[in-house]
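Removed from the display is one protein chain of the complex; every other protein chain stays in position.
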Amino acid sequence: MFEEASSAAPLDSSSRTLASVKRRRAWKRLRGRLAVLACQFGLLAVLLGLWQYATSKQALNAFLFGSPSEIWGFLVKMQEDGSLVHDAGVTGMETLLGFLLGNVIGTVLGLLLWYSRFVSKVVHPFVVALGSIPVVALAPLVIIWFGTGLASKLAMSTLSVVVVALVIAYKGATGVDDDQINLMRTLGAAKRQVFTKLVIPASLRDIFAGLKLTVGFALIGAILGEFMSSADGLGHAIFKAGSLYIIPKVFAGVVVTIVLALFLSFLVGRLERFLMPWHKFD
Amino acid sequence: MFEEASSAAPLDSSSRTLASVKRRRAWKRLRGRLAVLACQFGLLAVLLGLWQYATSKQALNAFLFGSPSEIWGFLVKMQEDGSLVHDAGVTGMETLLGFLLGNVIGTVLGLLLWYSRFVSKVVHPFVVALGSIPVVALAPLVIIWFGTGLASKLAMSTLSVVVVALVIAYKGATGVDDDQINLMRTLGAAKRQVFTKLVIPASLRDIFAGLKLTVGFALIGAILGEFMSSADGLGHAIFKAGSLYIIPKVFAGVVVTIVLALFLSFLVGRLERFLMPWHKFD
Amino acid sequence: MPESETPYSATGTPGKSGAPLTARNIGKTYGDDDDASPVIGDISFSLKAGEIVSLVGPSGCGKTTLLNLMSGLVRPTRGDVLWHGKPLTDVPKGIGYMLQKDMLMSWRTALANVTLGLELTGMPRAEREKKAHAMLYKVGLGPFHDYYPTALSGGMRQRVALARTLVTGPDVILLDEPFAALDFQTKVVLESDMAKLVRSDGRSVLLITHDVEEAVSLSDRVIVLTHRPSRIKAIHDIRLQGDRSDMMAMRDAPGFAALVRKIWSELDVRMAET
Amino acid sequence: MPESETPYSATGTPGKSGAPLTARNIGKTYGDDDDASPVIGDISFSLKAGEIVSLVGPSGCGKTTLLNLMSGLVRPTRGDVLWHGKPLTDVPKGIGYMLQKDMLMSWRTALANVTLGLELTGMPRAEREKKAHAMLYKVGLGPFHDYYPTALSGGMRQRVALARTLVTGPDVILLDEPFAALDFQTKVVLESDMAKLVRSDGRSVLLITHDVEEAVSLSDRVIVLTHRPSRIKAIHDIRLQGDRSDMMAMRDAPGFAALVRKIWSELDVRMAET
Partner (left out) sequence: APPQPIEFVEAVHNLGYIDLYVGQHAKIFEKHGLTLHLTAAGGDTQAFAAVLGKTAQFAVGDPTMVEMSRERGGPGMVVGTLVQRAHYFGVSKTVAAPITNPKGFKGLTFVTSPDPNTNYSVTKKLMQDNGLKLGTDAKIIEVNPGTEIGAMLAGRADVAVAYQPNVAAAIAQGAKVVFDFSSYMGPFCNTGVMVLPEYAKAHPDVVQALVDALEESARLTYAKPDYAKQVARTEFPDVPGDVVDRAIDMELQYKIPAQTIPVDQKQWANLMSMQKYLGNVQASIAFGDVIDNQYADKAAKMAAAGGGTAVAAK
């Protein structure tokens, strides 16, 4: 009932050597991981199967909705003509840069706001404002300011990330226990030291939650940037296919986008484990 | 140096009646709030002033960038012809519904995932995938599925909110202290009770962080929905003005959007204070 | 590990009915990698109905771990914990466990923290609040019922936790240093109250304490544990004359001082080599 | 509030040099609305160099609050705390304060928690780790230096917190129930170590404890507080014969038992009406 909370795995009472316990646990972990993977693939297979079946039976018009086999066909084609790797590379680079830039700016500002309740109160409505601007609406300005090259996609990607990163980092920073701040004070910590030695590590969990969340935003931002103006990239490919009403190709582009997102979020997960060794993961 | 952490305001040592202390503190709070407001308006005034000055001195081209006075002119005009209230009402309603729907679905699912590590692991990549789909790219499909009426804006708004709400609620739920779960177990709590009595209240802080964050997303989602197809609403007005290259009107629409966001986020703040009386705010 | 290695075997036959809670050769090792650290070596004992048993032992020897095992919160690496003769798999109904950390819920007032256990049983609001009020009053916190935990002192928090544990009326009560943050007087009053409650109703208490005088004056038995990996070093049956629920009188009973000295000497200090 | 209301006036002239820390008619009230609750009534006393002073008082009377005021963490509602004669506005350098909750950082190992204070002074890594290792060894946790706090027992956490406070070598040490979670032996060893350290270097300790025997055996003065709003009920200068840093010997010193009884009687129990 509470398997995940009890710290020891249930074992029967016969005494066993440690080595065998270790082996069993490693095997259990592996089995657990395989079960998860199996379920994921199963789920995916069922979804795709239903979709394919529905379109092949004309229950869904394949023209309107595409079908997995057509999507696969486009993926193969995109792979063969090299556009898949090229477009994914372009968009991936824009995303990565926007992700890094947005998170660095947002997190740093969000954490820094911890320094002053007053400034954070003053700034609060401006942050809400920034977070609610439909940047797509400002496409004309984005193009004028940032041009039609990498800069405009970077700007879009960064903008999509920065507010989330800021708000989450700020929430993490202000969530630090007052008593722990008091402890730092009794140790003679300057405010700057409270910040570096307490606020930053204590906010890491929140910051990583923000990082995981913003992977998708950075990607969407980059793609929106490509919608505004572009010569290549996944957004360009998707938008073009969409305008020509080639739905399976739209989906093929979306599939590549998702794979990109999964890859980036995998990287963030690795980073988290590396930076927070004291934290329990499973 | 640490003003915000010490729980008592510094007072000189002369003894005073409680009433006078109370009066002083109320006055101090009020003064603090006024100072914040003053700074906010000051900041805004400086920004707008600079902008106006730059356009009037031709440093910025008013046609390309608009100017505060022109924006104000459009706002007045929109107010006079009634479109401001109408459009803001339409978009506000779409946003509110999408906000509620997205947060209810997302938060409920996110919290429910606490029930099973296994299911949450299986579902994780699907959530990442959902969070990285550039829905704008699927505009044709959105219209086919949800039409050109309220439903499509609702879908967009909900979709923009749901993943964030889910991820944040799940993070909140899994962040609950194991020892507190153990305590509940010693009191004979069924898993469902651990959920309702512990996991939900303990996640409230995170859930509200999510709510605050998603106000902007719901709004952006509704506006994107209006970009795809619409007869009225702020997104319609902005998009139309944008395609006619009437930049000040675009900004006027964005201003109304921001005011709407501030209003909604104010409501969320009230709700938070109401639902979390034990929490320190300031 | 063969039973013969245990220096003291348990009082009472493990698993015999009448003993609600029994440890049968339990052991616990943390970590399953190369740095496995055994915390509980091999421990067997029973807690009988109507009995108060104290566990004393050096800091970090595994007392809290032992209580976690006895409560069913954590599964032993070796051996079984028996609840009325059957192996435990989860926390059973009828057990009340006060953890070492108070774990009050910050979003509940003192009163609401105390009612928590009753709430879980579905008791109506009015009834559970009446009970909780009475219990809060007993631990001396009547006027503080509407305080949130952040506005309570350390000792007050501990008393709220105690009230939360007792208010549900569990048959077997496990207490992890319940009086550690209390002044002598408050402690003595609470000890006496609890002794009365337990002995009159045939409940059982298993209690961790660092205060040997407390252990001796309160308990029927004192179990002394060794350093980790902990085993039972000695078991003392306390047979003092006088009113066993008057803690002050107990301290003056003949033989009290000698017993305390004896137990002190058994808890020999081996600092810096723990 | 006029000074005459204080039942006992402070030992030593407040603010006189030689007394690093002095409370001058301090009072503290929580809450500024209609439900204002006075916690500290009116307290004055000094802590002199080389002196160990204990504070005893009923649970919830305001001891922790008093220590917070003395440390400069919290400002008094009335009166002043003087640090070497000057009013305190923030935590001064040279003070070490061990809070009632251990407040270990979960992302730091035991060792890294102990080095924290030294790190803040900019001491090089090797040096501070050497010092911290030595201090951890002293509190009996040498082998556990690389444990994260979640893998430590309650008493071990408390000892890490103590080590963290002492390792920076503060002149004035404020301790909030530093030994509450420790077994008797470990406690006595640590008390003795601390007494030696303090008396030989002319440092001062202000200590909260619930253990009157501890207070008497360890301190030069014991301050007994009333219920809240707390005032000073009695001050006892402890003048026992024998080695003042041998805690076990102190307990057998003539007059020890009488003093302990006296203080116990002063801490009268007024449960359920607090």
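Couple of notes before you dig in:
Letters are used for the chains, namely A, B, C and D, taken in the order the chains are written, and counting of residues starts over at 1 for each.
One rule holds for everything that comes next: contacts are C-beta pairs under 8 Å (C-beta built on N, C-alpha and C of every residue); 3 or more make two chains touch, one makes a residue touch a chain.
Just so we're clear, the structure is a prediction, and the values are computed from it rather than from any experiment.
One chain is not depicted; across the entire complex it touches A, B.
Touching the missing chain, out of A:Ala54, A:Ile105, A:Ile144 or A:Leu204, is residue A:Ile144. Among B:Trp51, B:Phe74, B:Phe99 or B:Phe208, only B:Phe74 touches the chain left out of the display. Of B:Val127, B:Ala202 or B:Met228, it is B:Met228 that touches the chain left out of the display. Interface residues of chain A facing the missing partner chain: 61-64, 139-141, 143-144, 147-148, 227-231, 236, 239-240, 242-246. Chain B meets the missing chain through residues 61, 63-64, 74, 77, 81, 139-141, 143-145, 147-149, 227-231, 236, 239-247, 249.
Going forward, only the chains that are shown with their structure count from here on.
The geometric centre of chain A is 20 Å away from that of chain B, both derived from CA atoms. Residues of chain D found to touch two or more other chains are 30, 73, 90, 101. Counting partners per residue, chain B has 1-2, 182, 185 as the residues that reach two or more other chains. Here chain A touches chain D in the complex through residues 177, 179-180, 182-190, 193, 197-198, 201-202, 204, 276, 278-279, going by the rule given at the top. Against chain A, in their complex, chain B makes its touches with residues 1-2, 4-5, 32, 35-36, 39-40, 43, 64-65, 117-118, 121-122, 125-126, 128-129, 131-134, 136-141, 144, 163-164, 167-168, 171, 175, 178, 181-182, 185, 191, 205, 209, 212-213, 215-217, 219-220, 223-224, 227, 235, 238-239, 242, 245, 247, 250, 253-254, 257-258, 260-262, 265, 282. Taken together, the chain D residues at the contact with chain C in this complex read 30, 56-60, 62-64, 100-101, 137-144, 151-156, 159, 177, 180-189, 210-212, 264, 267-269, 271-274.
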